[in-house]
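I have a structure here, written as structure tokens, and I will follow up with some questions on it.
Here the complex is missing one protein chain, while the rest keep their positions.
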Amino acid sequence: MTLLPLAPDVLLGVALLFTAWRALYTQALFPAVVFFVAFGMLLALAWMRLQAPDVALAEAAIGAGLTGALLMAAVARLRGRDEDRP
Amino acid sequence: MTGQALYAVLGCGLFCLGFHALVVAAHPLRRLLAVNVMGSSVFLVLVAGAAPGDPLPQALVITGIVVAVAATALGLNLLLRLAVPAAADEPADGEGGS
Amino acid sequence: MKAFASAALALLLAGLAAVLAWTVTRPVTPGRDVPALIAGALDVSGVSHPVTAVLLNFRGYDTLLELVVLLIALAGVRCLAPLPPPRGSAPVGGVLRELASLLLPVLVLVAVYLLWAGATRPGGAFQGGALLAAAGILALLAGRDRFLWRLEHRLWPLACLGVAVFLAVAAGTLAAGGVLLGLPSAHAGTLILVIEGFALLSIAVTLVALFLGTGELEDRDP
Partner (left out) sequence: MSDSVLLPLLVLWPLAGGLAALLAPRIVGLVLVAGTLGNLALGLFLAVTLPGGDPLAHDVGGWGAPLGIALRADGLSAILVLVTAFAAPWLALHASAAYAEPERRYFAGLFLLFLAALNGLFLAGDLFNLYVTLELLGLSAVALAALGGGPAALAASLRYLLATLTGSLAYLLGVALLYRAAGTLDLAQLAGQGTVLPGGAVAFALMVAGLLLKAAVFPLHFWLPPAHANATPPVSAALSGLAVKAPLYLVLRLWLSLYDGAWPLVAELLAALGAAGVLWCSLQAVLQARAKLLVAYSTVAQLGYLLVALALVPAAGLTAYGAFVVLLVSHVLAKAGLFLAVGNLARRARHDRIDGFERVVHHMPLSAGAIALAGVSLMGLPPSGGFSGKWLLLQAGIASGRWWLVAVVLLGGLLAAVYIFKLIEHTFGGSDRPEATALPRRMEWAALALAGSAVGLGFLGQPLLGLLGGVP
């Protein structure tokens, strides 16, 4: 295995955990989705660190970009409704 | 620990975090987010767990990302149809479907 | 009781995370060097970029089924929320409109570039398709009604085109050589580019339509 310098990876890992945690446990939905998109963008960086540029591109374009757009559109539509009822 | 192993371990943690949110969350949109986080974590384990730079798991993950967006789109549409009664304009059918 | 249950769940998942972390850090000796095997077969795969070779040639069957997953999602969405006939979309501010006009051709160009690049370096139909879809969504937001109308009236032919071409190649290889997706190495590069080109278009159209499936509901907002 190649030994990568660890510091940036630790930082990225912490940031990933933080954004995922905020995306999953923030009360309001809109900031949760924003954190989710940030999570996706950071994940794209992680794919670069893992020597997987193809996955990074796919993650940025689809995982964060399009999924984010879908989620934003949905949240915009849900706005003003009871947050905890489907 | 190598950087790659770090990401594999991170994937394991994210998987459990996502699963926890899936179980405790009330809103279906949050559950979709949780499933997406779980998906990303599995992809991390796939790539970071294998040999460095192995193209095979990378291709698998690209497939997985596309499957995930398709499932998310379907889930969001179901969710919106439920949450926005004005849009769900067909009346509830009596045929056992109530 | 509820506090006990949530504590038990958290403990259980922490335990699971520990077991998983232990498992993924255990030393392994796979005994098969897959990257080397891929590098060895790259010459006859028709492309020089290994990830594209896996996606479109070695494991092309997976990719065919994955395109079908997109179609299924589209069918699932469309049978819930049929698109209304196009009306004037929500007008967006002039700045965004200008920006969209500027960005649109760039996005389309980058998408096509990604497709072409996939043969030799990172890129490919999925990433390119997503970018093209982004261009499409931008066009929608900028209020290009004609685009929406065209999309609506040719949705299924456009969305199915990628799978149809892939299926045709699959059936052709089966009929010609008796091997599903056994691409002859002399023509593999061309066939992959054809498959990817149509897949790119269908992926983009499907993704835009999936977006519309949710976004379209907004138009009905009182």
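Every chain is named by a letter (A, B and C) in the order it is written, and numbering of its residues begins at 1.
Here is the rule we go by: contacts are C-beta pairs under 8 Å (C-beta built on N, C-alpha and C of every residue); 3 or more make two chains touch, one makes a residue touch a chain.
Predicted model only: the values in this text are computed from it and were never measured.
**Student:** Which chains here would be touched by the one that got left out?
**Tutor:** The chain that is not shown is in contact with B, C.
**Student:** For the full complex, which residue in C:L9, C:V34 or C:L103 touches the chain that was left out?
**Tutor:** C:V34
**Student:** Thinking of the whole complex, not just what is shown, which of C:A10, C:L109 or C:L174 touches the missing chain?
**Tutor:** C:L174
**Student:** Given the full complex, what residues of chain C touch the hidden partner chain?
**Tutor:** 19-20, 23-24, 26-28, 30-34, 37-38, 41, 54, 57-62, 65-66, 68-69, 71-73, 75-76, 78-80, 82, 156-157, 160, 163-164, 167, 170-171, 174, 177-183
**Student:** Counting contacts across the full complex, list the positions on chain B that touch the omitted chain.
**Tutor:** Within chain B, the residues touching the omitted chain are 15, 19, 22, 28, 31-32, 35, 38-39, 42, 45-46, 49-51, 56-57, 60, 63-64, 67, 70-71, 74-75, 78-79, 81-82, 85, 88, 90-98.
The rule is simple: only the chains that are shown with their structure count from here on.
**Student:** In graph terms, with chains as vertices and touches as edges, which category applies: line, ring, star, complete, or other?
**Tutor:** Complete.
**Student:** Can you tell me which chain lies farthest from chain B, using the average of the Cα atoms as each chain's centre?
**Tutor:** Ranked by distance of C-alpha centres from chain B, the top chain is C.
**Student:** Using the touch rule from the top, work out which pair, A-B or A-C, shares more C-beta pairs.
**Tutor:** A-B
**Student:** How many angstrom lie between the CA centroids of chain B and chain C, rounded to a whole number?
**Tutor:** 16
**Student:** When the C-alpha atoms of chain A and chain C are each averaged to a single point, how far apart are the two points in Å?
**Tutor:** Chain centres of chain A and chain C, defined by C-alpha means, are spaced 19 Å apart.
**Student:** Can you list the residues of chain C that touch 2 or more other chains?
**Tutor:** Counting only residues that touch two or more other chains, chain C contributes 51, 124, 126, 207, 210-211, 214, 217.
**Student:** Could you check chain B for residues that touch two or more other chains and list them?
**Tutor:** 1, 5, 13, 17, 20, 48, 53, 58-59, 62, 65-66, 69, 73, 76, 80, 84
**Student:** Any idea which chain C residues touch chain B in the complex?
**Tutor:** Residue positions touching the partner: 6, 9-10, 13-14, 16-17, 20-21, 23-25, 30, 33-35, 38, 50-51, 53-55, 58-59, 62-63, 66, 69-70, 72-73, 76-77, 80-81, 124, 126, 203, 207, 210-211, 213-214, 217, 220, 222.
**Student:** Along chain C, where are the residues that touch chain A in the complex?
**Tutor:** My answer: residues 51-52, 114, 122-124, 126-127, 130-131, 133-134, 137, 207, 210-211, 214-215, 217-218, 221.
**Student:** Which residues of chain B touch chain C once you look at their complex with the stated criterion?
**Tutor:** Touch list, chain B to chain C: 1, 5, 8-9, 11-13, 15-17, 19-20, 23-24, 45, 48-51, 53-56, 58-60, 62-63, 65-67, 69-71, 73-74, 76-78, 80-81, 84, 86-87.
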